[in-house]
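Here is the structure we will look at.
Missing here is one protein chain; the remaining ones are kept as they sit in the complex.
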Amino acid sequence: MGVDARTLVSMRDLVIRRASDDRPVLDGINLRIRSGEVVGLVGESGSGKTTLGLALLGRIRPGLERIRGHVRLEGEDLFSVPAAELAALRTARLGYVAQNALEAFDPAWRLLRQTTEAALLHGLMGERTATNAATSLYGELGLPDPEELGWRYPHQVSGGQLQRIMLAMATLNAPDLIVFDEPTTALDTSTQETVLKAVRRLLRKSGAAALYITHDLSLVTRIAQRICVLHRGRIVEDAPAEEIVHRPRHPYTRALWGVAAGVRRSRPVPEQPLLELRGIRTGYGTGPDILHDVSLQLARGRTLAVVGESGSGKTTLGRVIAGLLPPRAGEMLLDGEPLPPRLKDRTQEMRRRIQFLHQSADGALNPSHDVFMILSRPLALFHELSGRAAQQRAEELLEMVDLPPDILHRRAARLSGGQKQRLALARALAAEPDVLICDEVTSALDAVLRNGILQLLNRIQERTGTAILFITHDLSAVRAIADEMIVMHEGQAVEAGSCADVLKAPQSEHTRRLLAASGAGSSRFMPAGQ
Amino acid sequence: MNRRNMGKETGGTERCGNVHPLVRIIAGRLVWAFLSLLAVSVIIFAALEMLPGDFARSVLGQSATPEAVAAIRHDLGLDRPAAIRYIEWLSGVLQGDFGTSLSGRGVEGGRSVAELVLPRLGNTFLLALLAMAIAFPLAFLLGLIAAMNRGGRIDRAINSVALAFVAMPEFLIGYLLIYWIAVRAGLLPSLASVGPDTPLAERLMRMILPAATLSLTVIAHILRMTRASLSELFERLWMEALQLKGIPMAIAVRRHALPNASGTIANIFAFNVAWLITGVVVTERVFVYPGIGQLMVDAVTSRDVPVVQACALIFAAVYIGLNLLADIVAIATNPRLLHPR
Partner (left out) sequence: MTHRARIRPTSPGNISPVQVAAATIMWFYVLAALLAPLIAPYGEAEIVGEAFAPWSTQHWLGTDQLGRDFLSRLLYGLRNSLVLAVTTTLLSFLVGGLAGLLAATGGRIMDTVLSRFVDVIMALPALIFALMLLTVFGTGAMQLVLVIGLLDATRVFRIARTLAMREAAMDYVEAARLRGESLRRIMIAEILPNVKAPLLAEAGMRFSFVFLTVATLSFLGLGLQPPAADLGSMVRENATLITYGDFTPLIPAGLIALLAMAVNFLIDGRLEEEEGTIHGG
């Protein structure tokens, strides 16, 4: 970068909106990418980042319409060139790498043929040259057996390999600009690393400019020289990567860095456990065991985090406690009393004392009920409240979760994602539970909303003394909310202890790996003292 | 289509993989089709059993002597267990013997069902093939045009007309054609009562209106399905990725989308045979065309069970057979099954 500061592509005052409801998806975007410059574009889902990336390639998806603004590739307006010319431009000068490679390949064509198709169609290369170029690119990208790989079909290779073949396809014609749309998001941690390395090597070698789209701020700092932060269709911050890392200016950028919720202060030593699990073993139907011999203790007023990757059995553990999945062996005690394994054998009082918060509030709230209906059911079932008393209590609950009382008669389907999660929390609180099981409640929310919910949970716990079982894969959330934690792996609790101890000095190999994977990017660039 | 594309560049590198999944799945479909047909034959046979009242008496009339009734009961085999009669009936059917028609009984001793059905079967197949030959390419083309212009003015126009046609009963279309083309304009004959001696030219002439009616009734259905399936296909991410790498839409459709749609297209074809069969029955009635649809309706009115059984079994076999064929096409063109890991 640097030396040649010629503008390659520029986007001026681009406004794109949804045709169906006129809502702006991109709201006045100005962006300039110089030759050879790698720009990161960071934003949460729904921020419009994919729309922006596609617009850079002259593409607007059906259902969207461009209101004004243009995109110029060295002066040529991509929205006004004839279709045939645009096709030729895309082949020769633009490249695109999609998020999910498996869905971006024609399932019925061999990979090599798809890689070289555009070059052959537009006569950029002869068949033999193209084949050789593709094969050697495969090799450079570290793909196994590059000669043979091209003869396979998309479903015959792994996701990480397919993603790299897509990289090869995008760079075969030595484009001037490549748009990467979350190329590593759909991959697992170790594959992510391989693909990311391939991207870096490729960019360095080819000298192409790039727009790298992601939701992961720490990841993009490893690739991009400049970073744009996109929030609700606007670029709220556009600065060199260094600046974004050390001196983020916009509050949204700071929120994206996550841990703003801070570290939880220490609490008084617990008394006897409120909820205790001993040697729980379970599985679905006649299938194999999902949990093997899991035990845990949760005390009043404390938060226990259950941490693990997807498939580790952490959600299953929550469902066992809630009574949704009876254990095959082991026992559960609530206040020293045995807790029946099946929901239908539990008394209404037991059901009241244990509340379950689903991962997606979207699914957990009946979309055709209004807010009052949603809050009044637990009030009627657990506290026999109705009429004015119920309404008053419902308003109190809304206040407790920072929701305005005037949404009381709005339908759940019309609330925003953050409001839904708060409402789901209010519904759980309506029961006045002793134990609140939170199943990945923050994973569907963006960073800002997530921090809001974490702070809210802390505050509510202080007020009500509810014990929280916080199931998550997100270690920064654990720091912010939990007193103790257990780490799950393949259905077993591989480590348990106080958060401070486990995070500082992990004992098991698996915990160390988990910490390394989550902290790889962020700890390196983490501004001190935050 | 799909297979050809792949075959072209197989080179010498085709891996001699395990072809078992494909064979296994197709065998599964064959078994399922066979079982369906068997189940349908049981249902069809059971129809005879379920007839209320004494059938022999109802055929001969109230004045029949007990001997005559007993004779007919014996003739029909009504005095033996149902399971045995089913097996006898089925083995007869497999040898082309569908039994004896009830309608002529008593007067001339009854005609064999096969004798009644066979000549008409040819007529019906001719009509259906003619209609499908017109309808399918036309409907497919219109569906493709609509799907490529999804949401646009052309798409909306095509879709609205199709929606209107779906709502028209077959006989309305038939009589409208008769009214306008045969009666008002006097261009074509209004009836299609062809016989075995009708010369081919005149036969075809007489078949134009019935074939047009039948085509019009199925075009709308096929078109709407084609449009829905193809626009779903066009919305796949890989169709977008193709355009983003510089393949023009028309080429992407021809090279990529259509080969991938072959299974779907086969299924649409087979599915619409159901509409075609309904159309055949009504169209033959409107134009007094001597096919098995007409025969079946007459047999239902006169409750001539063996004829109804034969016709139903033929229709069922055609329908199940074509659906099986479509399934096999879909399986054989699925790259995941064709080239297992």
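A and B label the chains in the order they appear, each numbered from 1.
We take it that contacts are C-beta pairs under 8 Å (C-beta built on N, C-alpha and C of every residue); 3 or more make two chains touch, one makes a residue touch a chain.
Every value quoted in this text rests on a predicted model; they were computed, and no experiment measured them.
Within the full complex, the residue among A:His358, A:Arg450 or A:His473 touching the omitted chain is A:His358. Touch with the chain omitted from the figure is made, among B:Ile72, B:Val93, B:Met132 or B:Ala299, by B:Ala299.
The chain that is not drawn here is touched, among residues B:Ala128, B:Ala192 or B:Ile320, by B:Ile320.
Listed for subunit A, the residues touching the missing chain in the whole complex are 18-21, 61-64, 100, 103, 322-324, 343, 348, 351, 355-356, 358, 360, 363-369, 377-378, 381-382, 427, 431.
In the full complex, subunit B touches the hidden chain at residues 36-37, 39-40, 43-44, 47, 50-52, 151, 159-160, 163-164, 166-172, 175-176, 178-179, 182-184, 190, 224-225, 228-229, 232, 235-237, 240, 261-268, 271, 273-274, 277-278, 281-282, 285-286, 296-297, 299-301, 303, 305, 308, 311-312, 315-316, 319-320, 323, 326, 329-331, 333-334, 337.
Operating definition for what follows: only the chains that are shown with their structure count from here on.
Separating the CA-averaged centres of subunit A and subunit B is a span of 50 Å. Those residues of subunit B that touch subunit A in the shared complex are 2, 5-6, 9, 11, 13, 15, 150-151, 235-238, 240-249, 251, 256, 259-260, 333, 335-336, 339, 341. Residues of subunit A touching subunit B in their complex: 54, 57, 59, 61-62, 83-84, 87-92, 94-96, 98, 100, 103-110, 113, 117-118, 121-122, 148, 151-153, 155-156, 169-170.
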